[in-house]
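Only one protein chain is missing; all other protein chains are in place.
Labels A and B are assigned to the chains in the order they are written; within every chain, residues are numbered from 1.
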Amino acid sequence: MAVAALRLDEIVARLGGRLIGDAGRSIRQVATLERAGPDEISFLANPKYHDKLAGTRAGAVILPEASAGACPVACIVSDEPYLYFARLAQWLNPPEALRPGVHPSASVESPIPDDASIGAGVHIGPATRIGARSRIGPGCVIGGGVILGENALLHANVTIYAGCRIGARAIIHSGVVIGADGFGFARERHGSWVKIPQIGGVLIGDDVEIGANTTIDRGALDDTVIENGVKFDNQIQIGHNVRIGADSALAGCVGIAGSARLGSRCTVGGGAVILGHLVIADDVNISAATLVTKSITEAGTYSGAVPAQEHAAWLRNFAHLRHLDSMADRIRTLEAQLARLPEAQQARSNDGEKKP
Amino acid sequence: MAVAALRLDEIVARLGGRLIGDAGRSIRQVATLERAGPDEISFLANPKYHDKLAGTRAGAVILPEASAGACPVACIVSDEPYLYFARLAQWLNPPEALRPGVHPSASVESPIPDDASIGAGVHIGPATRIGARSRIGPGCVIGGGVILGENALLHANVTIYAGCRIGARAIIHSGVVIGADGFGFARERHGSWVKIPQIGGVLIGDDVEIGANTTIDRGALDDTVIENGVKFDNQIQIGHNVRIGADSALAGCVGIAGSARLGSRCTVGGGAVILGHLVIADDVNISAATLVTKSITEAGTYSGAVPAQEHAAWLRNFAHLRHLDSMADRIRTLEAQLARLPEAQQARSNDGEKKP
Partner (left out) sequence: MAVAALRLDEIVARLGGRLIGDAGRSIRQVATLERAGPDEISFLANPKYHDKLAGTRAGAVILPEASAGACPVACIVSDEPYLYFARLAQWLNPPEALRPGVHPSASVESPIPDDASIGAGVHIGPATRIGARSRIGPGCVIGGGVILGENALLHANVTIYAGCRIGARAIIHSGVVIGADGFGFARERHGSWVKIPQIGGVLIGDDVEIGANTTIDRGALDDTVIENGVKFDNQIQIGHNVRIGADSALAGCVGIAGSARLGSRCTVGGGAVILGHLVIADDVNISAATLVTKSITEAGTYSGAVPAQEHAAWLRNFAHLRHLDSMADRIRTLEAQLARLPEAQQARSNDGEKKP
């Protein structure tokens, strides 16, 4: 898949940065500092890995100014080495050549652009619009009335329910389900559930990537909305009528309950859960495995998970979690008792170390 | 998909409630208070949204007696407005007309009722019984010896392993896997695992809905059992030999480990985990993201999750979780020391505020 080769001077001519070393060196691929060979380029973005620089056999390294002096091979100096690396890696690894056409085993009830590629066993319902140069992998099922933007890439076995709309350049991985019914039921007095038809849709903007086996439910009445540039990792669950702001990125196994609204440029760590109907501001970072139970109005980082400890220590410590309220009472009582002692009052008046 | 239109007097004639306003008004669809237009009906169930009533442009609103006076448009008064809304929404949004027949690309090794619908690329194994008027979406794979009830709806790309039995009116969303092997292994002394064949089945009652990408494992020896009326959201994991009682509802990303038994009419919040072999009583509600480590014998609500806080505060507070045991010791020591002070004893005897 990689392009033939790029010379270092070609690279800086297009992507910028300051080249130090042999301008004519050919680069065929990207690789780690440890594994890169003479025709590969690596990068150093995290100072933590600085000590791997000295031993690298890479043809060149993309790095910040401060590391240039320590680099034993050619280098490209950049303010943002990781971003530079991402752009170069894309250049060196263009998408596989598109093979336009509809596989004979596909069953298609809508017109397909000549330059789109429809894989084996795909089913596409009626009144659906597939964007130019889109690729639909084998086994995908796309319902009727769907709109899929240009240059979209659906890997194998993706399912899109009727009426969903997805923007340009979407990348959707295998096992993703978009537009299944939201979880909406009214309860009868004796406890059984009456289904509320989910008549909203799913509206996904441009440049959205969706990881394997992620599910995005359709809205109950209005739409579930994913704005431009959002990136989803694998196995994320998005409930009905959720709205995810532009350029937010969610790590694996995150769950967002119905009608929650996440701002733009948010990040959510793996396994975090956001309860329903909450509103999360722009530029909020939620740590991994954190449960968000209240709306968040200020940008910043929020955490709540309990880190692991050795099991016997955990047994000792966590037993007290059930008694925090009485521990707090006992501290209060001790403070009250001590406050009534004349000597204690005197001692306290001399206590320079005491916190307020 | 919606029916042509319903007059308000037709609606109350069938579903009950007290109509206030223009009996002849036509309703075509349900919508939110904010978005409903003159031919749409909305509802007010949660008093929190009462202030949206005044501005609604809906043709009518379903609401409780107490809100009727404040409604600017026609209304239907009901003791259970949300339930009323659910029933009306179903009436207005009947299932798509069934197109009976077997798609030519399907590969079917069992007889199919004339009034069932089998989608493109479906595979059905031998000795399987598909219920009348069932719909099997494109890409579904149903193993041999399966029994599927009447009026079942399998959306695209569902997988059902051999021998599973599923009741009438099931709704199964895309990506669901029913009947995969439970996680059962015996460990050899040196640490490797010997697979225990999973020869139990899965038995699912009537009126069960299963959300996208949920997995329900087959039993090891006996069956995994899902009773009538259970509702599963997306990405739920049900281990082997679990039993879920009738009319229980589980939100997204819940995990129930092997051989756990959940009672009837339970609710489980998103991301909660129930450990193996536990027994949970009827009418138990488990909060989101809660870990259940012991059986629960009494109906009620149970919680255990840690809510998020601002990251710096979390760092300060959660460091102490590792030291709760020593904090408890120190409180005990302080109490013992204070109890030995004659003045403290005197002070305590006068302490009207002290909690018992």
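Here is the rule we use: contacts are C-beta pairs under 8 Å (C-beta built on N, C-alpha and C of every residue); 3 or more make two chains touch, one makes a residue touch a chain.
This structure is a prediction, so every number in the text was calculated from the model and none was measured.
Asks: Using the touch definition from the top, which of A:G211, A:G239 or A:G276 touches the missing chain?
Replies: In the complete complex, the chain left out is touched by residue A:G211.
Asks: Footprint of the hidden chain on chain A, which residues?
Replies: 1, 29-32, 35, 80, 82-83, 85-87, 89-90, 92-93, 103, 105, 119-121, 137-139, 155-157, 171, 173-175, 207, 209, 211-213, 229, 231, 233-235, 247, 249, 251-253, 264-265, 270-271, 283, 288-289, 305-311, 314-315, 318, 321-325, 327-328, 331, 334-335, 338, 341, 343-344, 347-348, 350-351, 353-355
Asks: Can you name the residues of chain B that touch the chain not displayed here?
Replies: 105, 107, 121, 123, 139, 141, 143, 157, 159, 161, 175, 177, 180-181, 183, 185-189, 191-197, 199, 213, 215, 217, 221-222, 235, 237, 239, 253, 255, 257, 271, 273, 275, 286-287, 290-294, 296, 300-307, 309, 313, 316-321, 323, 327, 329-331, 333-334, 336-338, 340-343
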